[in-house]
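Every protein chain of the complex appears in place save one, which is left out.
We call the chains A and B, going by the order they appear; numbering starts again at 1 in every chain.
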Amino acid sequence: MASNKKRRASYVAALAAASALLLSACGGETTADSGAGEATAAAGEFPTTGSGVVNLYNWTDYIDPEELKRFTAETGIEVILDTYDSNETLLAKLQSGATGYDVIVPSDYMVQQMIELNLLQNVGVASFPNGKNIKPDLVDVYWDPGRNYTAPWNYGTTGIACNFAAEPECANIKSWKDYFTAGLPKMDSLKDQVEVVSAALRATGVGKDDLCTTDKAKYLAAEELLAGFKPAVIESDGGIERVTAGTSNVRHAWNGSTHRMTVENPDVQYIYPSEGVNLWADNLAIPVGAPNLDNAKIFINWMMDPEAAGRQSNFSGYDNGITGSDAFMDEALKTDPAVVVPADKQALISPLPNCGEEARELYTQVFTTWTTSQ
Amino acid sequence: MSHTQTSSRKRGKLVNLRNFPGFKPTAWFVLFFLYSPLVYVVIYSFNSSRIGAVWESFSVKWYFRVFENTDIQRALKNSLQVGLVATILSTTLAVMAALGLLRMQRAGKAVAMALIGAPLIIAEIVLAVGTLGLFIAVGVPLGKVGLMVAHTAFCIPFALLPIRARLSQLDMAPFEAASDLGANERQILRRITLPLLAPAIFAGALLAFAISIDDFITSFFVAGPGATTLPVYIFGMIRSTVTPEVNAISTLLLLFSGSVLIGSYLIQRKRR
Partner (left out) sequence: MTAVTTTPKKQAQRGRPGQSSPKLAYLPIIFLAFAIGVPLLIIVVYSFLEKPSQGTGVKWVFTLENYKALFIQEKLDGTTALDTRYIKVLWTSFYYSLLTTVVTLVLSIPVAMWIATRDARKRNLLVALVTLPFWISILIRTYGMRQIVADEGPIGKFLGIFNIEWSILYSPPATILGLIYVFLPFMILPIYASAERFDFRLAEAAYDLGAKRMTVVRRIILPSIRPGVISGIALVFIPALGSFLQSDMLGGGKTNMVANVIANNFGQARNWPFGSALAVLLIVLTLLFVLIMQGAAQRRGDKVELV
């Protein structure tokens, strides 16, 4: 237990260290815009109850419906939930003029893009009453130094979920290269260009610090590898259902959803591919134009409560960025090697690439080529 | 000899088209094909197992789940609101178009028919993304109002179909008589045209409502926060993990469609 905690701590430290690195690499670019929104924090008493609704736009199957009911019961605010399947879909929807969302859940790199595009509000999250609960290592993150725009939510890694009983080949899948070239019948892929293309880049020998390369030759190699990869399903949603039902045996998967699969079926185990895995951190943020700003703040503050954060982790299967939430987390979660990175896998973890425009274009190109030539 | 041959041929002839070889089995196969997925959905909505394909035991718990699910209720409410507004608007506009077009000039009529026919011919995805572009250009926020506008537009041709069909069957006599008796256009419209068209207008409204309630693609693109309609919500559910609950909602919707159809059939029979 103690050692688990230590490992978890070093996991967060890895994330923080990585973000510090990226922060210095990006220079002041990320903070340049932080004055765009208005800091409305600390003006008088922070409300804990309200009325009306809060429009939550979240990843599919990422929050317990019971938790939303509890929130409504305790605060008087009704939650209207809408879902999306990738950071890019979220961005597309916001940019299409969907201005009615109050709380959204972008990942690290997407937060930075959204701040650059003036899509998020600076509400001074760190100064919320529960802002003190943010794990110290997750305060000065590269995408939001000092936590003005965002609150930490769940974080996790993206690896491979494999049903070792149904697919004996699972034992031979040790790397991304193995996964992409396995050619097995019941394989699933995420529909997420950053995850898929970065994994393909890793599989073709690109190092973790070079995932935002603009060297086209490297993307060409990734594209050629992907050309031979024909999974049955390319879909981010519904993976837990498919793997537990046996429709799919090998899946590019997030660690938390793999944990949920393992709980349903212990034959499903998480694989840390040897080329390295992405570490991502999701965040709660308030988009510009949110119609229920106060309710959004109440929601975010409520979710930074250790007990609420613990319950959220129990539902989603991911660790979270709130100090003290451990006490409320299931034992099964705290001992699953998918969730708590084993010591020998620590070195494999590196943050989700946060690429510039040119590399993003190349990612899009490789991903589109792959999905349209299935 | 030749006589018996003729008579056997004759008997063959009588049953010939009614019992053309292969027709009956094909028909039964097609009916089986059309209904087996629906029957499967209904049966498995009573399955207690969380995993769709494994039959565990009989249970109605998924129905309770549906009735307790406030998101479904909200989505249903949105669907009904959008559906009702779109039905009323599209049917009204369809009646106006049907009557006005009868005396319209050729060129104007061609343009009007092209616009009316467009939603039937052009892939819905194209109109959906175009409507998204329109709302952005005009500054209509993505939400229920936009949905109502979009639904009204693509429901018009459907509402128009039965109305135009009925118009073409109407007899000129009552109109000529009314006109001879000095009735003005407005009186003819109110006293003769609309009553004569009533069954067709009802059928058109029903069709428009069914199309609006069923719509997925347009709603998916132009529904904003809080405007999620039932098909969009169910689509999200299907993509995520809650399978048996979807079967339960589907069964309820089947029941709804079936009863609307039977109800409208009974109403129409009573009228005749």
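Operating definition for what follows: a residue touches a chain if its C-beta (ideal position, glycine included) is under 8 Å from a C-beta of that chain, and two chains touch if they have at least 3 such contacts.
These numbers come from a predicted model, not from an experiment.
Engineer: Just list which of the chains on display the missing one touches.
Structural biologist: Listed by label, the shown chains it touches are A, B.
Engineer: With the missing chain put back, one of B:145, B:183 or B:238 would touch it. Which one?
Structural biologist: Selected residue, touching the omitted chain: B:238.
Engineer: With the full complex in mind, choose from B:60, B:120, B:198 or B:267 the residue touching the hidden chain.
Structural biologist: Reading the full complex, the residue touching the unseen chain is B:120.
Engineer: With the full complex in mind, choose from A:50, A:246 or A:291 the residue touching the hidden chain.
Structural biologist: Spelled out, the listed residue whose C-beta touches the missing chain is A:246.
Engineer: Contact with the hidden chain only, please: which chain A residues?
Structural biologist: Those residues of chain A that touch the unshown chain are 85-86, 88-89, 91-92, 95-96, 113, 117, 185, 191, 193, 216-217, 219-220, 223, 231-235, 245-247, 357, 362, 364-369, 371-374.
Engineer: For the chain that got dropped from the picture, name the residues of chain B it touches.
Structural biologist: So the residues of chain B touching the unseen chain are 10, 13-14, 16-18, 20, 22-24, 26-27, 29-31, 33-38, 40-41, 44, 52-54, 93-94, 96-105, 108, 111-113, 115-127, 129-134, 136-137, 149-150, 152-154, 156-158, 160-161, 164, 167, 170-172, 174-176, 185, 189, 192-193, 196-197, 207, 210, 213-214, 216-217, 221, 231, 234-235, 238, 246, 250, 253-254, 257-258, 260-261, 265.
By our rule, only the chains that are shown with their structure count from here on.
Engineer: Between chain A and chain B, what distance separates the C-alpha centroids? Give it in angstrom.
Structural biologist: About 41 Å, centre to centre.
Engineer: Note which residues of chain B are touching chain A in the complex, please.
Structural biologist: Of all residues in chain B, those touching chain A are 51-53, 69, 71, 74, 132, 135-136, 141-143, 224-226, 228, 236, 238-241, 243.
Engineer: Quick check on the complex: what are the chain A residues that touch chain B?
Structural biologist: 53, 55, 57, 60-61, 65, 80-83, 85, 96-102, 235, 237-238, 240-241, 244-245
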